[in-house]
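The other protein chains are all here in position, but one chain of the complex has been omitted.
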Amino acid sequence: MATKTTIKKSTIKFNGNGTTNHLSENRIEVLKTYKIYIGGQFPRTESGRYYVATNNRNEKLANVCLGSRKDFRDAMVAARGAFGGWSGRAAFNRGQILYRIAEMLEGRKSQFIEELIKQDSTKVQAEAEVNLAIDRLIYYSGWCDKFQQLFSAVNPVASSHFNFSVPEPMGVVAAIAPQNNSLIGLVSVIAPIIAGGNTCVVLASNSKPLCAVTFAEVLNSSDLPGGVVNILTGKVSELVPFFADHMDVNATIYCGSDIATQTMIKEKAAANVKRVLIYDKQNWTAAEAQSPYFIMDLQEIKTTWHPVEHIGGAKSGY
Amino acid sequence: MTTKKNNTIKLKFDSARNLAPAPESKSAAKINPRYDLFINGKFEKPQSRKYFDTINPATEEKLSEVAEANQADVNNAVKAARGAYDKTWKKMPAKERAKYIYRIARMIQERAREFAIIETLDGGKPIRESRDFDVPTAANHFFYYAGWADKLEYAFPNRTAAPLGVAGQIIPWNFPLLMAAWKIAPALATGNTVVLKPAETTPLTALKLAEIIQEADLPPGVVNIITGAGATGAAIVDHADINKIAFTGSTDVGKIIQRAIAGTNKKATLELGGKAANIIFDDAPLDQAVEGVINGIFFNQGHVCCAGSRLYVQESVYKIVLQKLKDRLETLIVGDPMDKNTDIGAINSREQMNQIHKYLKIGQAEGAEMYQPGGTLPKKGFYCQPTIFTNVAQSSRISQEEIFGPVLTIQTFRTDDEVIEKANNTPYGLSAGVWTDKGSKIFNMTTKLRAGVVWANTFNKFDPTSPFGGYKESGYGREGGLHGLNAYVNLV
Partner (left out) sequence: MINTKIIPDFALSPHVDQVGIEERASRFTKRSIKNETKINGLKLALNMIDLTTLEGKDTDGKVKQLCYKAQHLMDTYPGLPTVAAVCVYPSMVKVAKTALGDSGVKVASVSTAFPSGQAPRDVKIRDTKFAVDQGADEIDMVISRGKFLQGEYNFVFDEIAAIKEACGDARLKVILETGELVTYDKVRRASDIAMYAGADFIKTSTGKIAPAATMPVTLVMLEAIRDFYYKTGKRIAMKPAGGISKSKLALHYLVMLNEVLGEEWMNNHWFRFGASSLANDILMQLMKQKTGVYQSPDYFSLD
């Protein structure tokens, strides 16, 4: 496969001090290694395999890890390990961390725009997508300590008990992110997962993986505990069976329209009665692509009962 | 049977068990010799031309025979439900829909005694439970959801709830009428029509409910009740014109259903098995805790998916709790379900009795110590003594697998961390119980226990307003309360 390389020269104009700019003509650029993100670390795939990410112009963008089922297994261990701590955090604190992710993304906006442009977006599209991604994180940051209030209930049972139902995170979510909208799709899937206190393993867009890896770097610098979000790159067809049949996964999300894959996921999910969510008709840039219902898709409702004492005047006799 | 006594002081309860018979009268209920399928508002002979017997598990005598619906019968039922959905039900103003559901609730209340008697005759549960729990709770469920029908716009913030269409509902034999209510009431309130199949060992109260639905003048086809066994259920699950499957039953069958509908757009709620931990801390009100354990595992012969079948007792109170439990066991009256004093009735079927006995053998083979109270069982019918196993390990099969009978395993624990870990160490997550007098500990426990219903200082409480359903392999979706509406709507 003949691929033209675009990595000879940076397309970004430096606005820093003149010295740096001046020297750049002769400088060899440091290329970025795109690695996967597991447990707060950036390992290479244990398989040692890679694939070449290209764009529509068939330009080589980077060598990207071709993640394996063992990477997924390792990521699952990290995600499960992080679940207790993350779900136990105060909702307010989770909100702050999501906000922090947005801040970090804002700060590295130009890098994402650059990557999106490499991956065939126009500049206008790229800027819009990054802005939307930042805004979406802010949106879900705000929900962290509010959706519970909206979707909880105090149930007026007929017996002398106090009874209430609250949402609780399902646990570990394995998600296949959308192939297009490689940034906003990814963020739109991850944000409601973690806003609700779940942890996750996410398979990034296969064709447009760059932003996912860079987003992992953003996560890693955002006070998000390691293991809460784990991001793999690789082939959907190869990894999706494991996302669906791993016995420690509580819910599987598939953002794709391939019917055979959907059916396969749902069938395999039955092994441990996983919850399966198919987001196949979602336009991730639309306003409807964000709502607390995405958080609630990944929540269980827990109902708690406790007796209520009635002594003395409230009742005749006791 | 030899049992080691941990204390020489022993109370005597023989006279407490030997009360004069106090049987409920069978004559207050009418059971037809044969029941057909309730399709499109009428009782229709089955296309299959086949009928099967339903027996009284307390006596093994035949009560009636009911039709066995085949594929063609299921087609007819779904067609009737679809027709009713398109032509009448989805067009009917919500407040009118509500009135039909209220009407059903009232008619169940009016005929409560008859329902209770039939429930006990057909299923083997004590008449005290069918009378005081199953039937009133079923009526209340209809009453609760009736009121939701014209208030759905308040239930889902910023969304409109639309009905799904035809719901196929398959229910188990442990709470036949109540499960029918749990399924039908929210489905109707949200504007769906229904094809419901009761369990093959306990079809009679559902068919009695069909009579009420007919009497209530519900538009034909809105509720169809068809009887049969696994094949009938499979035909419902696989039917192309069904939009929603609601199933309560075993986790094994739940998984089969999840696979069966994988290639479709059918929505599903599954309410499956459980192996609930019931945890007693040393500061608990012990006598109430013991009573909660008794209710937790011996209610309805332990045929309860949320039964508290794994008891964890803090080591410092283990001896006294065990002593109290054993004494309490002595006063449980096992026998004729129709006797008003019976605490533990008949096991629902021979098959289930064999299953329970299999686990009693496994438990003993695993080296657990088995304890059963004195007292004799009736010669005929399917019965099992209330049983507790001590010296049980977390890795014992009897403490891992759902037995669905009056069998309790007891383990001890030392610290909070240990018991949380052990309690959650199961594929199931339907319910859990915790007993302690300390408020902050309760909230720690109820938060950490991965189960859909957590009872603190109580157990096995149910209410129409209270959502019920599991985590993990105990299924998904909730039944009851505001959250129970979710299962039957599309949010647009």
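Order of writing sets the chain letters: A and B. Residues in each chain are counted from 1.
As a working rule, contacts are C-beta pairs under 8 Å (C-beta built on N, C-alpha and C of every residue); 3 or more make two chains touch, one makes a residue touch a chain.
These numbers were taken from a predicted model, which means no experiment stands behind them.
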| item | value |
| --- | --- |
| Of B:Leu286, B:Ile362, B:Ala393 or B:Leu491, the residue in touch with the unshown chain | B:Leu286 |
| Positions on subunit B where the hidden chain makes contact | 7-9, 11-16, 19-22, 128, 132, 283, 285-288, 291-292, 320, 323, 327, 331, 340-341, 437, 457-458 |
| Chain not shown, touching residues in subunit A | 159-161, 307-312, 316-318 |
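Everything that follows uses one rule, which is that only the chains that are shown with their structure count from here on.
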| item | value |
| --- | --- |
| Whole-Å gap between the CA centroids of subunit A and subunit B | 38 |
| Residues on subunit A engaged by subunit B in the complex (per definition of touch) | 150, 153, 155-159, 161, 163, 165, 168, 170-171, 250, 259, 262-267, 269-273, 275, 291-293, 300-307 |
| Subunit A contact footprint on subunit B (complex, rising order) | 140, 157-159, 251, 254-256, 258-259, 261-263, 270, 272, 427, 442, 446-447, 450-458, 461, 463, 465-469, 471-476, 478, 481-483, 491 |
